[in-house]
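A single protein chain has been omitted from the complex, and every remaining protein chain is retained in its original position.
So, chain A:
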């Protein structure tokens, strides 16, 4: 037993009125813990608390009972024996009469009633006693908000959990509840009240019957839910929540029907749109709940109000998009949308409703009146709105069921056909109608046409729903179906003639839209249910395809025809209709595919390709067919480029390849499955190249721009194709590729003797020849590089050594894709080669040795001092006056290799960075220059500077994300946080070099490298070092701002600074440098070469103004003076920022507007 003194203290604390609420909560928790752990029994507690529970001081008694109640509320999971429960519930039931200490009693009852049966539950009779006491003693409406809420919760709990016991109470209960809820206004309580009514209505031998009217009278006042104080403190209860609860209460029993429906119908005439929306919502829900018998007598009233909302005064707006101006594209108001929902619900519940609509005089008169308008533009807007509404009503009726559909069709369809002037087609004329103009456009009145299409569309969706759920065999015998089939042929004719009309003005485009839509609907009826015969169906396909193939000038017609075909394709795929699929393939797909390669087509290639891709995307085997067409076309065009130097083919091939890499390959990747397409594509290209080699053909004028574009497009397509293949397929491709590559005479004679360096003088001569002369070899190497870039790490590559050599050679000749390939290779090569060590396999270290070795070259004699084998020795690079370019290529190559190593987290990246850094500091005339003597000799000053700049930019290559290679898409090995790691290793080195450097040019180059590294490092890493970095960043800005061409770098550094300034930790770092930051930023606000720099500088200044007042106040005058100049900036955006900045700085001190 716990120390009784201690818990009694808690009780005293709780009961006394002097304790704070948090202390009280703590003491409840403390005692509850004791009880839970059985350190204190409930019995002992109650006995000890006797005085508090029975004292005549009502305040203390109230606190005491409340404590007991709250303790019980915490013990809901602790098993209690039935005697305790019995005596406790008895106590609380009795206490409900004690209005001075009511809250504790309610809390206690609630806690006990909510207990689950497995831990001891209040019995039904006890619950009944509670309810009786409740009804007898509680004057709910005279209580405060919180107590009311509790008592409603208690009633809710009783009704939900002890429904049986409550039902026995009969009228008394209903009466009591009516009394309790009458006049409630608090949203939270109302939510409970609505739920109580709902539960009450569900009690089994409904005691409600006599009181339904009274109860509804109370409930009805709340409709529609409307908050008079929209921004009250009770924001936690949403209007929607309340409205929904009230709706459930309304619909809880059919007994409410005589009262609720008239009320709702009456509210429909309200001028508040929200009330109307609510009424329709409630009506739909109640209709579903009350059932058809009860709703039948309201049918006429419902129809009257529905007609009023949708037809007589429709609230819809013609959508204002230019392309839909000529269509019936209406934006319905919420009221209308809800009205249509109700219409659907009523029809679904009560089929007879439809006779009201069919027999409606207004609608019939409207249909007749439609015949007076001819074209689309003759119809005034109001009539269009009505037309839209009638279309919607009819289609809602027809969609409901087959029987309804029959009725609607019987009553309206023949009339509409009359209006269109169509008759049942004579079967004699078979196909000829497609060739002659049977109808003149003027004959078709838009009104009937629109309604007719709406009806057919409704039929189709009905068919689809029937098709999916049941197997109705008498389908074709349905009246509507036979009606539709008998007219189908003439309908198709009519639609076709609308498309054939050559006028493309605004009015006609409405007809074109209708024609296409009509054909599309008729062709998308599922399978055997189709009302059109196969030949008619084929004619529809032919007609649509002929639009696609004939003319792209009528863009609207063209795009809608394509869209219709795509829809038809999808519907065929969904309905598994093999017969239709076959005819679709033979008429549509074949034709479209033949378009790809047709030379004399009037349609631009990009449109043809778009059509082919979209049609293909409807189904996989269609897409495969399209791919075949694309392949053939690429083949012929390639040959045209290589054989005849046909420039036009260049562009065509580029477009074809782009379609491949941007649309087709991603599509296949998305649907998954086989990778045949990708593999075949890659192999085909290599076949092609092999053939050209054999014929010794090469593209003419390979320096021209379009040729470069062609190569680029081919490389991208190749990379994408290879990247989406599995390891096995990649192996096939790489083997094929290297076969083609190394069989070539040029590469064969290059002297790739195993292990020996190719960089002997003659070898070099050869490679240079290769670099300059043969575009074909550039093709080969570039394509091969793209294959290598996209390989997966696990893919086995044979001949690695040769491949490596090849890339090194071509890299030194300035071939950048080779650098990408080298980077990818070192990124993905395995660390160790397993199994027997053959000359063909290669581990990473060997590869690196080879690479460094090649860069080191042959001139060992004069470099003995510097080369200790740890890295690359610049000194020993072959330096000839003719080979300045070589140094640049080396730097670029090293950058990509370094990137590859860095991403996988290999330590050799250090050697590469050190090498790059030594290039950077090349200019140090005084100190280390001995190492670079001969370099300095061969390169003039300008050249050296260029080289240093290039080395600085190499850091950009290393740090930035590349789309070309070494990214996730091309399966690069990426170690997490590699950028952060590089940042933290390189930073100290760079900083110390900056300190050491004496030449200003070297320093500026170091800053350049620094800027690249910093701007690509994630901000979080920089924030940690911000204090140290600030001075350098500022120095960096001032150095870089001297050269116009560096504006991009300045901008990215400025972004880093603004990132730091916006961060809390960064601001702390900025405080110390505030004055120098401001000085530098002020200078940049006048940076003339880039608007974004000025804008960001001013934004940074705004951020600086947030720093501690004492720091920034002295700078205020200076900033304001600068900003008043920026107010006159040539660019508007900068001026806007300046106004904001000016305000920020002006308001940090006393008001003074003199600046």
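In this section, contacts are C-beta pairs under 8 Å (C-beta built on N, C-alpha and C of every residue); 3 or more make two chains touch, one makes a residue touch a chain; residues count from 1.
Just so we're on the same page, contacts and distances are computed from a predicted model.
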item: Per UniProt record, name of the chain withheld from view ["protein AE7", "Cyclin-dependent kinase C-1", "FAD-binding domain-containing protein" or "Integrator complex subunit 14"]; value: "protein AE7"
item: Residue among A:36, A:114, A:853 or A:1140 that touches the chain left out of view; value: A:1140
item: Options A:119, A:1127 or A:1149, residue touching the unrepresented chain; value: A:1127
item: Residue numbers in chain A that touch the chain omitted from display; value: 1088-1091, 1124-1125, 1127-1128, 1130-1132, 1135-1136, 1139-1140, 1142-1143, 1146, 1151, 1153
